[in-house]
Every structure is written in structure tokens, then in C-alpha cells.
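What follows is one structure encoded as C-alpha cells, with my remarks underneath.
A single protein chain has been omitted from the complex, and every remaining protein chain is retained in its original position.
Each chain carries a letter (A, B and C) given by its place in the written order, and its residues are counted from 1.
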Amino acid sequence: MQLIHCPWCGPREEVEFHYGGQAELAYPERPAELSDQDWAEYVFYRDNPKGPFAERWSHNAGCRRWFTAVRDTRTYRFLGTAKPGEPLPVTQQREARV
Amino acid sequence: MNDVTTAPGADLPEHPDFLWRNPEPKKNYDVVIIGGGGHGLATAHYLAKNHGITNVAVLEKGWLAGGNMARNTTLIRSNYLWDESAAIYEHALKLWEGLEDDLGYPILFSQRGVLNLAHTEQDIRDSVRRVEANKLNGIDAEWLGPDEVKRICPIINTSGDIRYPVRGATYQPRAGIAKHDYVAWGFARRVDEAGVDLIQDCEVTGFTVDGDRVTGVRTSRGDIGCGTVALCAAGHTSVLLDELGVRTPLQSHPLQALVSELLEPVHPTIVMSNAVHVYVSQAHKGELVMGAGVDSYNGYGQRGAFHIIERQMAAAVELFPVFARAHLLRSWAGIVDVTPDASPIVGHTPYENVFVNAGWGTGGFKATPGLGWCFAHTIAHGQPHPYVAPFSLDRFTTGALVDEHGAAAVAH
Amino acid sequence: MADTLFRTHPLAHRRAALAELSAAVGGLSVYPEDEVAAVDLRVGPVGPGGDALGRALGTALPAEPNTWTHTADGQLIWLGPDEWLLTSAGGDPAELERELGWVVSAFDGAAVDVSAQRTSLRLRGELARELLSLGCSLDLRPTAFPAGTCAQTHVGQTVVLLLALGADDFRLFVRQSFAGYLADWVLDTAEELRAAPCHPAALANLSEE
């Protein structure tokens, strides 16, 4: 059971939070102009790295605010959290893929 | 002193004196299967048996069948909602029914039936829908009322005054359990006999690529050339495909399970409840084997959060009051690879000689022989077997999903 | 027919059981509180909107997360970075919403009457923290959760807005539909705190140390 640091409310138990998957996925500017494949990538495809991963979390049972966290998917350890608009707390995933 | 006369598990068969060689990898193989779990081994088995392809290596980064195969709760059933799912799982179930003979290995396949409980009006609708679909697909299935549920599994609390009373259940009599290690080792022994090299402690770290073909794999035990690559790496598929620059809509999540101590038989079947999130069977030696839902976040850690276990225990005691003083003996987690529609991805990749098999979520074990059969066919013919064709990657582009969430959000 | 529409407290049916509990357990008092007007306020915390709202309320908005302040007849409670709950014992909900809505709308804010959305349960006495610790994962040590702090968190399996009013004095706002559950949870959990009708030797042994 993790202790997750909500950027506003501070450390709270994992059960107060909702996981939102990969962070930094922008809604396409003009979906109508995307190919079916590109649209499918936006809707369904997510990174799945083994290592640091930038994710969305929402402090559901608390302040109801969404924030970004970088978490290591091997150890589950949170490397940092950030409010929306703030830079990512830690450099994240694609190290292995760029 | 005590009145037990037959020892629990005394009738469990011994393992054979020889299982497999531990060969050094060769320079080249016709087919390299990445992942020495149930699916990799079954694929190798049917490649040899059905297609005569034996110049094959199965590369396993740890110990053979040490991933989800060693961590699952061994439930086998085919009562899936959609035709596409029902077809592959039923194909698997039929193979399970003959697998002990095929492998010459006592896999302890025990067809004790599965009850999927319904607690709400919507559960009942979903259950009837699935039962009726199963019947039309030739799969044994029935809808049972609470009294019949009680008859099949007397320890279920079917009284009306619990928080979510049991309103009935679907029942598939042919469903069952098998002993996972025995299954893996049965396949492994056959595969080894056929001349396939099982290579453990051999982690694939990269690929050598020539245009749209992969010519070899880089491993912790050296480079290995290959004609065809077959990915059977479950939760690690994304990591491997990332090396090839191929994206898949897979997410890896921890999935926990647990066992109790050995108990005198009380639980003759398998019970699953989606609404209260638990499923239970009693294994051959008497331990209660239980699982729950997946942990919400991505993880490769083979462990999960304890509140999931606590919730699962609450559900178990709610449904089976006599379990109150059974004891949690050991808990563990596997890494399940989940797709957006809760159905697998099997078939082509952008590389012409690389085939993928992943995304089985909680259904991997039960599909083992069926997938092995169909994936071997796919590799041998270069074209998806009809049973796996609906599970191509391009369904996410066309929208032709096989969405098993709705009526079968039932994990496992 | 009555002349005015009467109010019904969501915990009316638990009042007697809670009173019995409070009488039976020394060091614990639990009771449903009277309804108060409550308005959910949304406005940017820093800048003219927050200032204007503060002026209207006669007190600055608590900017520190997990804190609350007194107002003339109620409380101003931090709910989120741009969200507060204002309670008012004497206020008229609709009027309050209208007046504050008029203030915050000029700053793209919002004011919503949520008077009946939640109800509150008061928990007092030296055993109050002990009771909460049986179902709340927060660090409730007096140093970590002193008077003036608040938190939205779980008690049992429901979300509450928990306020420390004093050293051994808590208010639990709970969504009205979950209020019965929370009261039942308190009643069940407080069994632990009842004097043990048992052998004195056993009592001595029950001390955990």
C-alpha cells in the first residue's frame, strides 16, 4: 500500500486515489483530420514502460484534483508528483526508446 | 489420534525422473519463441506435433514457466460471451480434455464446474445472456437459481439478508482446474523430447533487423539467429516490442492471488463473483485458492497492494461464512497484460516474420493449449488461424473490438 | 396539513442509538448535528476573486490545504486549491448561494448550495481519536491533526470531510446518502470502546501493553 503525495493534500493512502494512466496525452487538435490508425493510437495505445512512467492520478477521495506523477513501474515507487502545468518532477520514461 | 485415513494429496502423482535437457543455445533456429511460459511451451509443442517444426528454441529470461504460469489460479473455463472468445476458449477446453493423454503427464485436470454468481438484476441479465450465447455456441452452460447454487456448493451463503444476496449463477460443468506446474512441465518435457531447445536464464535484450524482417535476437546468452520470432512474453511484450519500435495497446498490471492452508474438502466447485470481487476453488491437496481483480496501476513488480487482498477476504467471508477462520498462508502476484477490450492480441506485427501473442489479461492459463495450437498454426502458415484471426492488432483501428468487459468483466 | 414544510434529519433514526452509545461509553459522545446552510465556493485563491470573497465573508480564505477558519456563524473549510465549503448556522441556503454567487461570478467562480448534500456527525471525547483510528488512515496524532485542520478522506468505506474542532472534538461531514452507513459503522466500531462486561482479570489483560 503506497503513500501517495497529493500535491495539495499531502501524503495519503493509495485507496484515496484514482489511477488515470499515461500522462501528457493531448487531445488531438483536429480529430477529424486524423487517420483511423492515428485516432486509434490516441484512443487505445499507451506506453507501458518498465521503469519510470509519467501518469495521471486523481485524489478522488480528497481534493478531487488531477495531478501528474512519475512512478517506477518496477518498484512502484513514486519519484515525484506535480500539479497540472508544472514540469514533470523527474525525467521519465522514454530513456530506453528514444 | 486423528481419524483421517487417506492422506490429502497422497494420490498426487509423482513427477517423472526426467523433464528436460539444459542445452547451450545454437547459432540459429527456424523459430525462436520468446517466453518460456505456458503459451511459449504450448506453441512449441504444437509446432512440433502438428507442423513438424522442431528446430525451435524457447528462450526464457528466468526459470521455465516462472511467470504468470507459476502465479495463476489455474481456472479453466470457456463460457465467454462473444463468439470469437468462446471459439478459442472452447477449442482450448476441448484440448484440455485430452491433454493428459497427449502429454503423457498427469496434469490433474479436474472438471468440477464453475459458478459465476449473480447478485443484481443486471448480473442476472448478463448471466442469462452469456448462458444463452454459450449454449448456441455449443458450450455447456446453465442458469441456476439460488437453491441450485446451494445444492452444487452448499457452503455459499444464499440467504437473502446479506449485503448482496446471491440471486443465482451461471454454471459451466466442464470448467475445472489443473495443476499449473504439471501442465508446464508436461509441455516442456514433450517439447524437449521433440528436440526443441529450452533455454533458461536467457533474456532477450534486442533484435537484429533487416528491413521488415528480424534476423536474430540479442540475448544475455549471446546472439541467436532466427527464421521466425514468436512473442509469448505476456506482461513483458511491450518492453520487447518497444525494441522493435512497434506499439501495442497493452498495459501491464499486477494481479494478486493467495492460498490458505490445507483444509478438508468443503468446496466442490469453482465460484466466481464479479460483484463482490472474488473467486475461489479448493485445490487437490485442500488449499483454498483465491484471486481478485487486478491492481489499478501499471506494474512489473510481481506484487500488489494489500488492500486488494483485504477486500477479497471480506468478499470471501461474506459469501462463505465458514471461511472466517481459514488462514491466508501465502499471497503473490503476477503481471497481466491487459488490452482495451479485455481480449488478446494474436497475429501479425509490422515485421513480416514476427508474430505476437499477448494481452490475455486474466485468461492466459485457460487458453494455453488452444492458443498454442492456433499460434503454432499461425507461425507455420504465416497466416492467423481462424480462431485467432479476430484478435488482430488492427481491430483497434477499425473498431471491431471483441469487448469482453461488458458481460465478462468477470476477471479470470 | 402542516403550515410549513418540516425538515427531516438524515440520521433521525439513528439518534437514539447514538445517544445510548454516548451515555454508555465514558469519553465518547456522538451525535448528529443540526443542519446548517452550506455553499461550495470556487474561485481562484490568489488575486481579486479570492480577495473579494474574503471581504464578503469577513475573513480571508484559508489558503493552507487541510485547514479551516471560523466565520461569524459557521466555518470556511479548504476543500481544494480553488474550492471552499462555507457553512452558516443561521444563513438561508438560497440567499447565501445568491449573494456569494454574485461575488464570485465576477471572477469566473461558482457558488453552489450544497446544504443538504452532506450532513454532519459530531464526535467528542478522549476516545474520539481512538474510534476514528479504527477506520481512518490519516495520521490523527494531535501534533499532526490539531484543531483547525481538516481533511477529506475515508472513514470506514465512505468519504468524509473531517474537521478537528478541538483537542478531542471532531466534526464529520458525510454525504447524506452515506450518513446511515457512517452512523452504523460508528455504532459497530464503538463496541470496542464499551466497558467490558466481563471478568476483571480479563480486563487487566486487555490492556495491550
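Throughout what follows, contacts are C-beta pairs under 8 Å (C-beta built on N, C-alpha and C of every residue); 3 or more make two chains touch, one makes a residue touch a chain.
We take it that contacts and distances are computed from a predicted model.
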Choices "(2Fe-2S)-binding protein", "NADH-quinone oxidoreductase subunit A", "Fumarate reductase subunit C" or "Putative spermidine/putrescine transport system permease protein" - which one is the UniProt name of the chain not shown
"(2Fe-2S)-binding protein"
Considering the entire complex, write down the shown chains that touch the omitted one.
A, B, C
In the complete assembly, which of B:125, B:151 or B:381 touches the absent chain?
B:125
Absent-chain interface residues of subunit B come out as 1-2, 4, 7-10, 15-22, 62-64, 66, 70, 83, 87, 119-122, 124-133, 135-138, 162-164, 181, 192, 200, 260-264, 266, 276, 285-286, 303, 305-306, 309-311, 313-318, 321-332, 340, 397-401, 403, 405-407
Absent-chain interface as seen on subunit C, which is shown:
1-8, 10, 12-13, 35, 40, 42, 93-94, 105, 108-118, 133-141, 144, 156-158, 175-178, 180-181, 184-185, 188-189, 191-192, 194, 196-199, 201-202, 205-206, 208-209
Touching the absent chain: which residues on subunit A qualify?
1-3, 18, 20, 26-28, 30-32, 34, 36, 39-40, 42-44, 56, 58, 60, 64-66, 75-77, 84-85
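In the analysis below, only the chains that are shown with their structure count from here on.
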Hey, how far is the Cα centre of subunit A from the one of subunit C, in Å?
32
Computed distance of Cα centres, subunit C from subunit B, in Å
47
Could you pull out the residues of subunit B that touch at least 2 other chains?
none
For the subunit A and subunit B complex, residues of the former touching the latter:
1-2, 14-15, 18-19, 21, 36-37, 39-41, 43-50, 53, 55, 71, 73-76, 96-97
Subunit C residues within the subunit A interface of the complex:
65-66, 79-81, 83, 137-138, 151-154, 159
Write out the stretch or stretches of subunit A touching subunit C in their complex.
8-10, 12-13, 15-16, 61-65, 83
